[in-house]
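Note that one protein chain is taken out, while the other chains of the complex remain in position.
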Amino acid sequence: MKRLKTALRTPWFWGIVGIFLLLLVNTLKDPAYLAIGVNPTTGLLTGNLLDILRVSAPIILIALGMTFVIATEGIDLSVGSMMAVGGAVAMETLSNIGDPTSVGAMLTAIALAILLAVLLGAVNGVLVAVVGLQPFISTLVMMLAGRGIARVITGGQNTNATNEPFRQLANGQILGLPTSFVLAIVIVLLIALLMRRTALGLMIESIGINPHASRLAGIRPRPILIAVYVLSAGLAAVGGLFSVSEVMTVSVSGTGNQMELDAILAVVIGGTSLAGGKFSIFGSTVGALLIATLNKTVLFLGVPSAATPAFKALVIIALVLLQSERIRSWAFGRKPSARKPSGPERPAVGTGNPVTKEAVA
Amino acid sequence: MSGSRTLAEVVPPAPGLPEVDQAPRGLWSRLWERSQTLLPTLVALLLLFGMLIYAEIAYGRVFHAGTISSLLVSFAPTIILAVGMTIVIISAGIDLSVGAVVAFSSVAGVMLMNLGWNGWVSIILMIGFGALFGLIAGVMIQYFNVQPFIATLAMMFLARGLASILSTTPVVAPEGSPLLLLATDWKLIDGPKVNDFTITPGLLIAIVVVVGAVFFMHRTRMGRTVYGIGGSESSAQLMGLPVAKTRVWIYIISGALAGLAGVVYTAEVGGKAQNVTGIGWELDAIAAVVIGGTLLTGGAGYVLGSIIGVFVIAALRLIITKDGTINPEYLTIITGAVLLAFVLLQRALTSRRKQ
Partner (left out) sequence: MEPTAIVEVKNASITFPGVKALDDVSFRLLPGEVHTLMGENGAGKSTLIKALTGVYRIDSGEIVVGGQVRNFSGTASAQAAGISTVYQEVNLCTNLTIGENVMLGHEVHGWAGINWRRTHELAAEALGRMGLGDLDPRAPLSSISIAMQQLVAISRAMVTDSKVLILDEPTSSLDANEVEVLFTVIRRLRDQGVAILFVSHFLDQVFAISDRITVLRNGQFVGEYLTRDLDRAKLISTMIGKDFESLRALGSNRQTEARDRSATPVFAAEGLGRKGAIEPTDVEIHAGEVVGFAGLLGAGRTELARLIAGADRADTGTTRVKGKKVSLNSPVAGLEHGIAYSTESRRDDGIVGDLSVRENIMLAVQARRGWLRRVPAKEIDALVTTYMERFSVRPNDPDRPIRLLSGGNQQKVLLGRWLATNPDLLLLDEPTRGIDVGAKADIQETVAELAEGGMGVVFISSELEEVVRLSERIVIIKDHNKVGEVINGAEVTAESIVSIIAAESEEEASEVLAHEGGALAGTEGSGS
C-alpha cells in the first residue's frame, strides 16, 4: 500500500496513466488500434504503436535537453529552432553531396548539424553564464535568430535530399522498433549514465537548488551552465535530424515549430520542477511519450490538429497549478509554511539569474 | 560578568541629528543619477536620428509628411502593444502572449461580426477577450506563484491554438462594419501631390493610449505600485500597497491593449483577420521596450521611452524596405540582434551602477 502511495505521489506515474488512458480511448474507437502487422513490401512491422514510438523520438530528445536546462533554473526556448537548424544543415549537406547511398554522406550531414547546433548552444550558454542574461530572453532571441539561420542555410527553400541511410533513421527498424526511437532511447541511457555515474548530475542539481552555495563549495558554475545549453541544442539538432528524416525534407518554418512547448510540457509532466533542482530523466521520457501519444490520438480521433496547442497549453496550466504550493497544501490538507495573504516573492521575469557575472567573480 | 558598556554609553550622544549625509544635488548630479536608465534611451534616440538621416541621404523622401505619417499609422498597433509591455516589464514581469492574443481577438471579433453581431459590440468584445487572457495569466502569476514567462507562454499557445481552432483561413469583416471606420484616412495637412500628412482614428487611439498610460504610471497610486513591485515586491507589500490587485490588473491591461491593438490592426488591413497574425509581435514589443530604456529586471523605465523604441524599429523596417537588397529573412535576426545589443548595454550599465 505504501508503495502505491509513493507511486501516486510521483508525477510521472500520472504520465503513464495518461498514456494508457489515451490508448484506451483509441482502442475504444477502433478495437484493432493496437494491432501490429507486417508490411508486405518492406517486411517491416507496422502499427499505430510503432508510429507513436517513431514520432516520439525527437520529442524524447528535446525533452532530455530541456530537463537539464530547467534543472539549473533556466529555460531554452530555442529548441524548436535548433531542430530546424539541424534539419536544414542535414538536408543542405546531403543535397549538395548528392550521393543517395553513401553512409559517409549521412555521417557528414549528422556531424555538421550537431556541430552548428553546439556552437549556437554555446552562445546561449555564454550569454547566460558569463554575461548573466536571463535565460528566457537570451534563448528567445536565439529562437528567432535560429529560424533565421535555418532560412539562410537553405536560402529560404524547403530543401529536400535523397540519402537512403539517412532516411532509414526514421523509416527503418531495429528489432521491430523504429530506428529513431531505439537511437533516442540509447542516447537517453547514455546521458543518464553520464549524469549519474559522474558527478555532473549532482552538480547540475546543486546549482539549480542553490547556486551561491554550490559556487562556494567549489563547483564551477560557468562550465556546467554552458554545458547544459550546449547539450540542449545538440540534442535538439539530433531531434531535428530524426524529424526531417521521416520525409527527407526540411521545412524552415514548420520543422520544430512550437516544439518548445512539447519539451517544457514533457519535463513538467515528468516531475522536474520549473524552479530548478532535482530532475528526473525517466520522468521526462515518459512525458515525451505521453505527448507523442497525445499527438497521434488527436489525429486518430479526427480532431483538427490546430486544436492540440490549445489543449497542451491547458495541460501545462493545469500541471503548473498543481505543482504550485497553494494547490498542494489545499489538496493535501496541510497549511502552507508561510501564510502570507498574497503573492510570489522571487524575481518574476523568467528566472532569477542563477549565476551573475558578479557572483562568478 | 562585568557589564560591557553599551556603545551608546561609550559614544557621546550627538547634539541633535547630525548633518544629513546627502551629496549636493545640483542639476548635473541629478541627471547623472538618472542617466543609468536614461542612457539607453538617449542611445536609442541617437540611433533613431542616425538611421533617419542615413535613410534620407540614401533613399530620400524620408522626412516627408507622407512617409512619416504612413509609418506612424502602420505602427499604431505596435505602439499600443509596447505601452502594455512597458507596464508589464516595469513590474518585473513579461507577457509573451500579446501576439497570439491579437490573432485570437481579431479572428473571434471578425467572426462575430460575420455572424451578425453588432460591430461596436464586437469591437468591445475583442478588447474583452484580450482582457480575459490577461486575467487568467495574472491570476496564475499572482495567486499560484507561476513564473510570468511560463504563464504567458502557456497563454500564447492557448490563444494561438484557439485562434486556429476558430479558423485557419483568413476571415474578413463585412462591408460597412464600424471596424473599418477606424482606418479612415484623415488628411491633416494637404501637401503637394501625395505628400500629405494623413492619420487615422487608429493612430489617434494609439496616442490616447500613450497619454493614458503616462498618466496612469505617474499620477495614480496603482501606477506607482507597478514601479514599487518592480523595485522590491516584498517592500511594496509591507508598505501596504495593493500588490496583488495591481499585479492582476497589469496583465489584464496588457491583454486588453493586445485586444485593442488587434482592433486597430484589423481595421488597418481592411478587416481581414487570420490565425497567423501577430507571430513575433511580442518580440517587437519587448525590443521596443528594452531599446527605450526600460530595465528588463523591472523597477525603472518610461512609456515614452518605449515609443522611441517603436520608432527605432520602424526606422529599421523603413531602411530595410527601402534598401530592397536585404533579405526579409534577415529581419528577425536583425531585430533580435538589436534587442540583444540593448540588453547587453543595460546589463553593462546596471553592473557598473552596483559598484
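Order as written gives the chain letters A and B; numbering starts at 1 within each chain.
In the analysis below, a residue touches a chain if its C-beta (ideal position, glycine included) is under 8 Å from a C-beta of that chain, and two chains touch if they have at least 3 such contacts.
This structure is a prediction, so every number in the text was calculated from the model and none was measured.
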Given A:Thr10, A:Asn210 or A:Ser324, the one touching the chain that is not displayed: A:Asn210
Quick one: say which of A:Ile224, A:Met248, A:Ile291 or A:Val315 touches the chain that got left out. A:Ile224
Touch with the omitted chain, as defined above, among B:Phe75, B:Tyr227 or B:Tyr302: B:Tyr227
One chain is left out of this view; which of B:Gly66, B:Pro174 or B:Pro242 touches it in the full complex? B:Pro242
On chain B, residues whose C-beta touches the chain left out of the figure: 1-11, 13-14, 16-23, 25, 30, 33, 215, 218-221, 224-225, 227-228, 230-232, 234-242, 299-300, 355
Missing-partner contacts on chain A, residue numbers: 197-200, 202-203, 205-206, 209-210, 212-220, 224, 277-278, 334-335, 337, 339-342, 361
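Assume only the chains that are shown with their structure count from here on.
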Chain-centre distance (mean CA atoms) for chain A and chain B, in whole Å, is 31
Residue numbers on chain A that touch chain B, as the complex places them: 75, 77, 127, 131-134, 136-138, 140-142, 144-145, 147-149, 151-152, 156, 258, 261, 264, 274, 304, 306-314, 316-317, 320-321, 324-327, 340-345, 347-351, 357-358
Quick one: which bits of chain B touch chain A in the complex? Just the residue numbers, please. 89, 91-94, 140-151, 153-158, 160-162, 164-165, 168, 233-234, 237, 243-244, 247, 275, 280, 283, 286, 296-298, 327, 329-333, 335-337, 339-340, 343-344, 347, 351, 354
